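In this view, the complex is presented without one of its protein chains, the others remaining in place.
Order as written gives the chain letters A, B and C; numbering starts at 1 within each chain.
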Amino acid sequence: MHISEGVLSGPVLAGGWALSAVGVGLGLKRLDYDRLMTVAILSAAFFVGSLIHVPIGPVSAHLILNGLLGAILGPAAFPAIAVALLLQAVLFQYGGLIVLGANVFDMAGPAVACAFAFGPLLRRAGKARAVGAFCCGFFAVLLAALLTACALALSGEGFVATAKAIVVAHVPIMLVEGAVTAMAVGFLAKVRPELLVHAPTR
Amino acid sequence: MIDELLARGASPIHALDARCRLTACLLLSLPAAMAQGLAAPLGILGLGLLLTLLSRPPLGVVLRRTAAVNVFVAFLWLFVPAATPGEPVWTFHGLTVTREGLDLALLTTVKANAVFFCVLSLLATIPAPALGRAMTALGVPAKFSFLFVFTYRYLHVIAEEYGRLVVAARLRGFAPATNARTYRTYAALLAMVLVRAYDRSQRVYQAMLLRGFHGRFPSLDRFRAGWPDKVFLCLMALAAALAAYGDWISRSGHA
Amino acid sequence: MPEPLLALEKITFAYPAAADPVLDALDFTFSPGQRIGLFGPNGSGKTTLLHVMMGLARPQSGVVRYKGREAQAERDFREVRLGIGMLLQNADDQIIYPTVLDDVAFGPLNRGLAPDAARELAERTLSLLGLDGFADRLAHRLSGGEKKLVSLAGVLAMEPEALLLDEPTGGLDPETRERLVAILGQLAKPMIIISHDWDFLAHVTDTYYSIEHGRLVHDPDFVLHRHVHGHPLGDRHHHHH
Partner (left out) sequence: MPEPLLALEKITFAYPAAADPVLDALDFTFSPGQRIGLFGPNGSGKTTLLHVMMGLARPQSGVVRYKGREAQAERDFREVRLGIGMLLQNADDQIIYPTVLDDVAFGPLNRGLAPDAARELAERTLSLLGLDGFADRLAHRLSGGEKKLVSLAGVLAMEPEALLLDEPTGGLDPETRERLVAILGQLAKPMIIISHDWDFLAHVTDTYYSIEHGRLVHDPDFVLHRHVHGHPLGDRHHHHH
């Protein structure tokens, strides 16, 4: 769900950078150097996880995993996603530096928002946890698609149709992400419940 | 799976100071991304191609990456020409392609590719560890740069671990399809990767303590910008300024 | 002589960016009843050879035959993988599910067994390896030796006709190693075992190969051989690596 460089208008690009800078700043402020390595290694794990291609009917799509990342890292998901997208720009040239702000906010904003909204459910047991995790996965992708669509629509009337298509195309991905996130959180709760303690409580 | 195919090399571009390349990349991308007319991004596209040529990348990699970037652009071409209001040039089954729509799609294509070639020649040629140091040197918070550098460090370790898990799944007859068991398997693989990443991070933290870590990452300083770096940066700044000025002129000309 | 289970004909394989091929016009047959030990220095291509057999690495030229039929596409190799079980070097890489039972049942489910049958088979396999009561244990809380046995259970539960084992004794303590020798000795299946542990090979296999310059070298002079080395535990019972 990367917007490529050259599409968005000046104000949208500037807005993306401003919002992302604030999000990254807040995320870093809460993150002390003692936990930096944990966030870095988990961020690497998410980078790798997002290369997983899953079949959805006749096509295959890669996982996005921003909901799961938010559930595990809380606000630190913001800098983690920023770092991952910067690495993608450097290693694969997916998007440049100018559009990075907008792309980071589109992915990380929903991740942290879902973590706050559904975080409390994640530390309960059984059904509540599964529902919370599904919602994290589902809504993080839904919101990301909506934000991406808004960024496009705000950049010019010509992009409105594209924006709608993006949201529609992501509906099956939302369902798969929700399901995969719910199952993955179930496994994590069994094997390493410590991993879920950083989800925000409020 | 994850390889920096462009970061190693002996070209004149690779010889430049990483801070200069990063700054130049930003300076050139900005007017290209913001332009309203075709001239400025076309100029920067030309310069980007020249720089790419100078950085002597493997042709196959360049072609593959170019194709990947233009997938999103192609997606835009499906919608934008018919969705932009304006002067109709062609009507087909109720869809009206407009001149403004075609112009917008073309402009977007040129801008996307202009920035892409700047990134390809100037940013992708910097090894990630050097990029981390360059970011700190240019004022990015040190915590962010370290996060970047360490994420990069463990990317390969974890990618290899994941690769071995996938091999294990295939050896036991796993064939992905659209069904619940496939998703369950991927969720399990993902959870295993995360658990192992977390456990590893605990061990790495212990290793850091053992080597005297006390809440602060030190770093070796090793930048040296010579006159070729300065000349290069000045030239790129000049090109960027020219592009921005040209675009501003053409904009006020239209108005 | 029975028809070979697997045959490799003039296989040449090189890793993408590498200059020299790891396997160079290599020929090999693996027939029912054979127990082959494969040894040789690090990086000589042993693991690569098994990967080619299982279709995890695709040779640049040459033919892989499974029961006489050429295997080429991914779907042909899927059949190979249902017939031949392979154990990876590192048990941590092989255990995919967090709980033991889920993990052992993974292969049978992939073969199309119903959940109940798969569970039953998984439990039977665990008890064959002396792992009764392990079904609900968490994989990451197992000791190194236990992990190794669980990963072997995952392979055996697929009821393969033959086994390929990549360094099965790595990191095992002497006791678990003995148990593995006993288990493998008991299994009446053809197998190929990669190991640096000559003593182990001498116990469970009877034909020996190594890889030199990309070709297999049959090694008939696997000999009994006397030597001296440092040793703890003086006269207590012990095993050699």
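The criterion applied here is as follows: contacts are C-beta pairs under 8 Å (C-beta built on N, C-alpha and C of every residue); 3 or more make two chains touch, one makes a residue touch a chain.
Everything quoted here is computed from the prediction, not taken from an experiment.
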item: Neighbouring displayed chains - absent chain, whole complex; value: B, C
item: Which residue of A:I3, A:V24 or A:M37 touches the chain not shown here; value: A:M37
item: Touching the absent chain when the full complex is considered, from B:L106, B:V166, B:M208 or B:A237; value: B:M208
item: Among B:V119, B:A134, B:V149 or B:A191, the residue in touch with the chain that has been omitted; value: B:V149
item: Identified contact with the non-displayed chain, of C:F30, C:F134 or C:Y208; value: C:Y208
item: For subunit B, residues in touch with the removed chain; value: 127-129, 149-150, 152-153, 156-157, 200, 203-204, 206-214, 218-222
item: Missing-chain contacts mapped onto subunit C; value: 39, 41-43, 143-145, 171-176, 196-199, 201-203, 208, 210, 219, 221-235, 240-241
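In this section, only the chains that are shown with their structure count from here on.
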item: Selected interface, B-C versus A-B, where C-beta contact pairs are more numerous; value: A-B
item: Rounded Å distance between subunit B and subunit C, as computed from the means of their C-alpha atoms; value: 42
item: Chain centre separation (subunit A, subunit B; CA means) in Å; value: 18
item: In subunit C, residues with contacts to at least two other chains; value: 97-98, 140
item: Numbers and ranges of subunit B residues touching at least 2 other chains; value: 188-189, 191-192, 195, 199
